[in-house]
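Left out: one protein chain. Kept in place: all the others.
Take a look at chain A:
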């Protein structure tokens, strides 16, 4: 088709999503299928548009993300049948497997044989940050390596100097379950969001008595909860992931949506920006068990990995930007090589049966810290696939683990209302 079939399409937010096609589209033989996800949603029957416009109403609800508009279809092309399409599919799949097979000349554990083992680690908790009145859901380090921001279920966001244990700012949001928070690269602001479907930026101040909540500014607007947020290389842009199945890039100053990323078929739970010289990609993971890599410029999904068997709770890039790790409810963490375009390691143990909620790498990328729902943090040797250490101490599930920017410490946030800073 010469024209973009969805030109003139409008999707309005809210309880009902209506798709109406503009008159610019091809008359007869036009089909728009509004597809359900996860097999348990509203199963819609295809609607054909006689000429000009058609509209279809679909209920948009919370328990699973549903509406995804498929491409408009101009009927079968000449000589095309479902059988021929499926044959092509089979051929392509076989070709892809063949190509991948040719390039898989070695496995990670084989390469790791030549590397020396990691010496025994003894990691101790050095700070316990108490002050939240409810579950701590997320945290992020400041670039100054000692400050951090944390958010909790009771709507409070606290900015701490973890080194001196001073609470510097307390921000109260009008919603509960603040699932996402991020520190701006300059150290002058924080972003937070959650069940209010928004992500707001709060400029900080040198004056501790100043009420920073008053200067809060809404930036991102989603149609479902905000699960993750991150500033890009500056304070001016914010990247968010949401329960509405999309990720989005926003201009902080104006609140304008710069780019949106569609492709997940369920809630997106996590995102991470690539630490590379080009800095143009990010990875996201969601309830559709997929981890997707996106090009920030075009909004395109450039790579996808579907190895997990349950929701992906967290994704994090390897320090070089050429690989990433994921943590999932299926109690495994996985490691993916982006240049080889495949999963190269699975970190699991028969004794670990609870889901992993969060992962982060140590500075060199040798260690992978993973927080689990059984209150522990497991430290994995990324190359050899063995577990190097287990950290105990939290009294409820670990919601987030983050290594400080200079790699000197690990912070873990937990549903036991505390944050712990640990180091060797």
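Everything below uses one rule, namely that a residue touches a chain if its C-beta (ideal position, glycine included) is under 8 Å from a C-beta of that chain, and two chains touch if they have at least 3 such contacts; residues count from 1.
Definition applied: contacts and distances are computed from a predicted model.
Per the UniProt record, the chain missing from the shown structure is "Regulator of G protein signaling 9a", taken from the list "Regulator of G protein signaling 9a", "Small ribosomal subunit protein uS5m", "glutathione transferase" or "Ciliary neurotrophic factor". Interface note: of A:104, A:172, A:211 or A:260, the residue touching the hidden chain in the full complex is A:104. In the complete complex, the residue from A:172, A:260 or A:309 that touches the missing chain is A:309. Of the options A:200, A:224, A:237 or A:376, the residue whose C-beta touches the omitted chain is A:237.
Hidden from this view is one chain, which touches chain A at 15, 31, 33, 35-36, 38-43, 45-46, 59, 61, 63-64, 70-71, 73, 76, 82, 85-86, 88-89, 92-93, 95-96, 99-100, 103-109, 111-112, 115, 118-119, 121, 123, 126-127, 142-147, 161, 163-164, 166, 186-188, 204-206, 232-234, 236-237, 251-254, 256, 258, 266, 276-278, 287-289, 297, 302-304, 306-307, 309-310, 318-320, 322-323, 337-350, 362-367, 382-386, 406-410, 421, 423-424.
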